[in-house]
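One structure follows; several queries about it will come next.
A single protein chain has been removed from this complex, and every other one stays in its place.
A, B and C are the chain letters, set down in written order, and residue numbers restart from 1 in every chain.
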Amino acid sequence: MDGDHDGHALAQVSAQAMWANDNASRGLGMTLVSVAPGEAVLSMVVRKDMVNGHGICHGGFMFTLADSAFAFACNSHGEPAVAQQCAVTFIRPVREGETLTAHALERSRVGRGGIYDVTVRAADGDAVAEFRGHSRTIGGRSPSTKSS
Amino acid sequence: MDGDHDGHALAQVSAQAMWANDNASRGLGMTLVSVAPGEAVLSMVVRKDMVNGHGICHGGFMFTLADSAFAFACNSHGEPAVAQQCAVTFIRPVREGETLTAHALERSRVGRGGIYDVTVRAADGDAVAEFRGHSRTIGGRSPSTKSS
Amino acid sequence: MDGDHDGHALAQVSAQAMWANDNASRGLGMTLVSVAPGEAVLSMVVRKDMVNGHGICHGGFMFTLADSAFAFACNSHGEPAVAQQCAVTFIRPVREGETLTAHALERSRVGRGGIYDVTVRAADGDAVAEFRGHSRTIGGRSPSTKSS
Partner (left out) sequence: MDGDHDGHALAQVSAQAMWANDNASRGLGMTLVSVAPGEAVLSMVVRKDMVNGHGICHGGFMFTLADSAFAFACNSHGEPAVAQQCAVTFIRPVREGETLTAHALERSRVGRGGIYDVTVRAADGDAVAEFRGHSRTIGGRSPSTKSS
């Protein structure tokens, strides 16, 4: 890679290859808003089938949105990486119909390990969850970049 | 509550009321295997729409299963409680079609705060994820127990 | 408080009152470099009595430096706050004699809860640990500000 332009192109290619196979994120109605080296933004509308026994969005779906943003960010460098450990703090409840946006940003990348912070926001801009994920590259190149 | 019998009965009543409204857990095909004071077991089969861009179960669904088991365990005492902060470690990948079982156990309950550990196992008994959740009671009694 | 100036003055006053009583941080040779609303910087030299059985700085002392920075940041608003839950990732080993600097920044403050991120860096600028702390205000005002 020679610079920013190539880094961005690689992030796009990696993301598109992942997205095409990501039944989970697409099945939940997520939108891949943007991706860049070490960064990704995804959004999702809270559906009726995401509401729990307290009448609010099940935390698992807020986590899943953040985890997907994390996955796109940590795979943006063209080396396959998987989640090892993740933590999430729930800040305020979310209702059916709200649109959530998760913005993942790389905090650290040393050796095979990476740390990514993801903030999940409601449409009014309020942070509703804060997530931190730890990734580890698993060797090899992304399928999408093997021929490049 | 006078003792174990009442504690178990309360846990059952709380769980059934929550389960009836829990679109999220039911929509993912979860089964509520058992519940007891401070404890819950839920299972789920990994469906095709839970697989991510690496061809394995999206970590978000493993988290969501653990989070549901946590929710049933921390709400088993008849006081509504919500998740504040949760962490998960992914130990090995999980494939489509595998049956996962999450067993939540109370580690600590002091004042309004609780700590619950959840182990998610595959059918062969391997632990595939370890989860720790922090709950906080939110005041009032569970809807299901208000009249009792 | 009317604005930035008052916020900064309050942060200074709170920090000085805490520091005067903080045997722990002073006993470890920490220096309070700076404090501002939602922010604090502390430094510490790794002493011989901070080295563990692997010949490197015991992670506990890296945590303690980060935890002190977190404490000064979350107490910078004039309301006493305590740590509830903290997580730390160790990125690279640190040797005796290295100077570590911890920079705490507020990520979220809603109701009584706060989230603070602390990066611990070595003298060469490398991040050696990443810390995230959750605080909770405990009611009342800081002793130092009661008369103001």
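The rule we apply is simple: a contact is a pair of C-beta atoms (placed from the backbone, for glycine too) under 8 Å apart; a residue touches a chain by one contact, two chains touch by 3 or more.
Here the structure is a predicted model, which is why all the values come from computation and not from measurement.
Undergrad: Out of C:M18, C:A36 or C:A73, point to the residue that touches the absent chain in the complete complex.
TA: C:M18
Undergrad: In terms of residues, what is the contact footprint of the unshown chain on chain B?
TA: Within chain B, the residues that touch the unshown chain are 87, 89, 91-92, 107-108, 110, 113, 115, 117, 119, 127, 130, 132, 134.
Undergrad: Taking the full complex into account, what residues of chain C touch the chain not shown?
TA: Touch set of chain C with respect to the missing chain: 17-25, 27, 48-55, 57-61, 63-65, 67-68, 71, 75, 80, 82-90, 93.
Undergrad: By the contact definition given up top, give the residues of chain A that touch the hidden chain.
TA: Interface residues of chain A facing the absent chain: 84-85, 87, 113, 134.
Here, only the chains that are shown with their structure count from here on.
Undergrad: How would the chain A/chain C interface be labelled, same or different, where same requires over half of its residue numbers to be shared?
TA: Mostly the same residues form this interface, as more than half of the numbers used are common to both chains.
Undergrad: Give, as an integer number of Å, the spacing between the C-alpha centres of chain B and chain A.
TA: Inter-chain centre distance comes to 24 Å.
Undergrad: Just give me the whole-number Å value for how far the CA centre of chain A lies from that of chain C.
TA: 29
Undergrad: Would you pick out the residues of chain A that each touch at least 2 other chains?
TA: 87, 89
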